[in-house]
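Sharing a structure below in structure tokens format, with a few things to ask.
A protein chain is absent from this complex, but the other protein chains hold their places.
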Amino acid sequence: MHSVPSVRTYVTIWAILTFMTFATYYIAQIDLGQWNIVIALLIAFFKMSLVIFFFMNLKAESPLTKLFAAGGFFWMILLLGQFFVDYISRDWMPGGKMW
Amino acid sequence: MSTALQDPRVVETPNYLNQEYGWRSWLFTKDHKRIAVLYIISITVMFFIGGIFASLIRVELLTPQGDLVNSDTYNKFFTMHGIVMVFFFLIPSIPATLGNFFVPMMIGAKDLAFPRINLLSWYIYIGGAAFALAAIVLGGVDTGWTFYTPFSSTYSNTFVITAAVGVFIAGFSSILTGLNFIVTVHKMRAPGMTWGRLPLFVWANYATSLIQVLGTPVVAITLALVGLERAFHIGIFDPAIGGDPILFQHMFWFYSHPAVYIMILPGMGVISELVTCFSRKGIFGYSFIAGSSLGIAIIGFLVWGHHMFVTGMSMYASLYFSLLTMLVAVPSAIKVFNWTATMFRGSISFDTPMLYAFGFIGLFTIGGLTGLFLGTLGVDVHVTDTYFVVAHFHYVMVGGMVLAYLGGMHYWWPKMTGRLYPEGWAKFSALLVFAGFNLTFFPQFILGYLGQPRRYHAYSPEFQVLNVMSTAGASVLGLGYIIPLIYFLWSMKYGPKAGNNPWRATGLEWQTSSPPPTYNFETTPIVTEEAYAYHDQKETHVG
Amino acid sequence: MAQQFDSATLGMWVFLLTEIMFFGGMFGAYTVYRGLYPEAFASTSQYMNPLFGAMNTAVLIVSSLTMALGVRAARLGEQKALQLFLIFTMIFGLAFLVIKAFEYHEHWVDMKVPLFGGHWDYSEAPQFARQAQILFCFYFFMTGFHALHMVVGVGIMTTIFFMARRGMFSKDYFTPVEVSGLYWHFVDIVWIFLFPLLYLIGNARKLV
Partner (left out) sequence: MQLPLFPEAASAIASSVDYLYFYLTAVTIVMTALIFAAVFFFALKYRRRSEHEIPPPIHGSLKLEIAWSVIPFLVMLTFFWWGAQIFFANASPPPDAMDIYAVGKQWMWKIQYPGGQREINELHVPINQPIKVTLASEDVIHSFFIPAFRVKHDVVPGRYDIMWFTATKPGRYHLFCAEYCGTEHSGMVGWVTVMTQNDYENWLAGGGSEGTMAQQGERLFGQLGCATCHQLDQQGRGPILRGVYGSRIQLQSGQTVLADDAFIRESILNPNARVVAGYRPDVMPTFQGQITEEQLLQLIVYIKSLAIQGAPPVSQQTGVAATPNQNPNTGEKK
């Protein structure tokens, strides 16, 4: 059905993922202010993409499956985004200081 | 009655009903049609349970003093009415019954993509319903169907966890149905059944499925968090430790607003089928109706904040949600206009399903437009949490969804059972439902603007006349529901044989025998034309 | 067969979509509170053991690797290898749960379990004592739901393993393996996000 990736590919991906995990851990020990969380999340996104595209083999899936996979993340961002429409703008109100 | 009794011979052709007998053959069936029947029975039971609570509410509200039951009991009545009706009747109503039965048939498939998951979803539904009923039997829940924190999480002394577990479980039934439909529509269409040829009922169910899949998990986790908060005596919505109860409302309405589209979209799909069949005419603006279903499904997720304008949400967020609420009304309007236009120069018959369709178009228009009152900031402040809201959503849910469900049941009953229902009684009860409904709920708009808050056990005496009207209407409405139950049951044994296509409708479901055989079609159908090709029926054209 | 395989994978992806939203609800609420109480949240990180967290992440990633290799073996029809990789996957999954249990125990000893009326003491940083409870609620709910998914996952792996033992899979039929693999990887992904969000909040700045 799909072409079968080699063991070598899988092991390489695994090595990168493990490396990234410990990179996250060590970077977190350095104080970068707001950037700590940004970098941690960027790494997490990168790791997630590797798992999705290689381990879950999304790259070989049909465009439809890709659409659904992307849709999930889009929808979650939509959920978060609209929470923030409220929480961020509470600050703009007189006397508001929720954020 | 149009073309009854074409074939009065009493010959039982093999079909899904007589294929096998015995309770095992039903409880372990993988046939989508039998599962649909199981669902029909279950949701009918739930509907009447919810209906009993509704009647008790209305009887209590005959007098302003609150003298029939005490306030605690009354609170449980409206809570159980809401929970049962919303989560156990409205949400599964059309998708799990008519959708389950006809979506595979309409796309020319033998069954849904995952028949076993389909059966599983019914068992999950029953499991959820068991918890909900247990909550009723044990002593009830009094949080309102919205489970607002911190009342639900800290203050209520009733069986909130039991009910929340019930809703949580039933949610997965809904998710699995949606998942099944999505995959079925993508993967199981008959040759030639392109997306542009799908019947609009299928489009509507597809859009509904997207909402079910995307929204339901969020309400599931939200109610789980409430349940955990009760169980552990601490949680994330507790204001005592800095929790924000308004966040609960955000999370709850993220699902529960789109959920009203789960309830109404399949109803709109039914109406598209009815209007075309009984006007004997292709739909006006096919792609706009199909597209508006998807539009509603997507924009429906962007408007939940209009439930929260007075809660202390940021007023800029109110502005945002109000604007988008106006946007979601557009696809609904498109549908109403297109249905009306479909009737133009049609050949319109007044069979019972069409009467329900007329009722739907009118009442949904009122329900939809009054929804805009609630999306308009200045007015919503006054009418939110009053009977205006109650009236509005009953216009959409009962006047819209229930009428569509009844219309669809009448339309497809001959296909499902092979029998015709008594047309005279059916027309009579359709009129009863329409009249009773308006008498019940129209006064509530007036009550709402007058300021009667919802969920009031006792009310101010000056509101009594309108409440009495409402209760009177409710009894008519109740009668209108009981009559069809009786004649449907009667017709299964005594109704005249329907023939395969009593309405002379297009659509693959009418191409097979009634009741359909287990795998729906003798041979896989090949589709060569668009949906609703009534003009291709080889008959004389009339100007 | 190909049609069924396609349907099953698509179905699983749609299911994962709902799982994303399920965890998404919690992540959303978490983000809101983290924005509201950044310092209280940061103060909690001293009670999280990021080394345990990182180890657990590594363990899960290894289990994902063995799972992926198992699916690969199934595709190639190598039944023995499939069974072996399934066992490895289960072992790593269980190892994750064991480490998690140790962590929970540590929180209990630290009096950092506000559940059940409060096995809770935060007198080291009383200014955050109230709001830190929210973070710990999130911590237990999120990791709890994740652990529940792991338990279900191990259950699925066991089933698949016995199906493989009975020789139900072949080069032409391995849909259940593929689909369970997707689920397993998804649970891994959830943890990839839980790790930085729960363990590494303001780790560099010991606020107290």
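Going by the order they are written in, the chains are A, B and C; count residues from 1 in each one.
Rule of thumb we're sticking to: a contact is a pair of C-beta atoms (placed from the backbone, for glycine too) under 8 Å apart; a residue touches a chain by one contact, two chains touch by 3 or more.
In this text the structure is predicted, and so the values were computed from the model without any measurement.
> With respect to the chain omitted from the figure, which of B:Phe358, B:Trp412 or B:Phe441 is a touching residue?
Only one of B:Phe358, B:Trp412 or B:Phe441 touches the chain omitted from view, namely B:Phe358.
> Please identify which residue in B:Leu27, B:Ala240, B:Leu489 or B:Ile526 touches the non-displayed chain.
B:Ala240
> One chain is left out of this view; which of B:Phe284, B:Tyr356, B:Tyr405 or B:Tyr487 touches it in the full complex?
In the complete complex, the chain left out is touched by residue B:Phe284.
> Touching the hidden chain in the complete assembly: which of B:Val45, B:Val59 or B:Ala341 does that?
Here the residue in touch with the unshown chain is B:Ala341.
> Decide which residue listed in B:Phe88, B:Phe102, B:Tyr148 or B:Phe168 touches the omitted chain of the complex.
Touches the omitted chain: B:Tyr148.
> Identify the residues of chain B touching the omitted chain, counting contacts across the whole complex.
2-3, 66, 71-72, 75, 142-144, 148, 150-151, 154-156, 239-240, 242-246, 279-282, 284-288, 309-312, 315, 318-319, 322-323, 326-327, 329-330, 333-334, 336-338, 340-341, 343-350, 358, 361-362, 365-366, 369-370, 372-373, 375-382, 384-386, 446, 449-451, 453-462, 464-466, 534-535, 537, 539-543
> Spell out, residue by residue, where the missing chain touches chain C.
Here the touching residues of chain C are 39, 126-131.
Assume only the chains that are shown with their structure count from here on.
> Taking contacts as defined above, which has more of them, A-C or A-B?
Counting C-beta pairs in contact, A-C comes out ahead.
> Whole-Å distance, chain A centre to chain B centre, using C-alpha means?
Whole-Å distance between the two chain centres: 37.
> What whole-Å value do you get for the distance between chain A and chain C if each is reduced to the mean of its CA atoms?
15
> List, in ascending order, every residue of chain C touching at least 2 other chains.
As it turns out, chain C has residues touching two or more other chains at 6, 10, 14, 17, 21, 24-25, 28, 32, 36.
> Multi-chain contacts in chain A: which residues touch at least two other chains?
64, 71, 75, 79, 83, 87, in rising order.
> Can you list the residues on chain C that touch chain B in the complex?
For this pair, the touching residues of chain C are 3, 6-8, 10-11, 14-15, 17-19, 21-26, 28-29, 32-33, 36-37, 40, 114-118, 130-131, 133-134, 137-138, 141, 145.
> Taking the touch rule as given, give the residues of chain C at its contact with chain A in the complex, in rising order.
2, 5-6, 9-10, 13-14, 16-17, 20-21, 24-25, 27-28, 31-32, 35-36, 50-51, 53-54, 57-58, 61-62, 64-65, 67-69, 71-72, 75-76, 181-182, 185-186, 188-189, 192-193, 195-197, 200-205
> What does chain B use to touch chain A in their complex?
Those residues of chain B that touch chain A are 186, 214, 218, 246-247, 250, 254, 301-302, 304-305, 313-317, 320-321.
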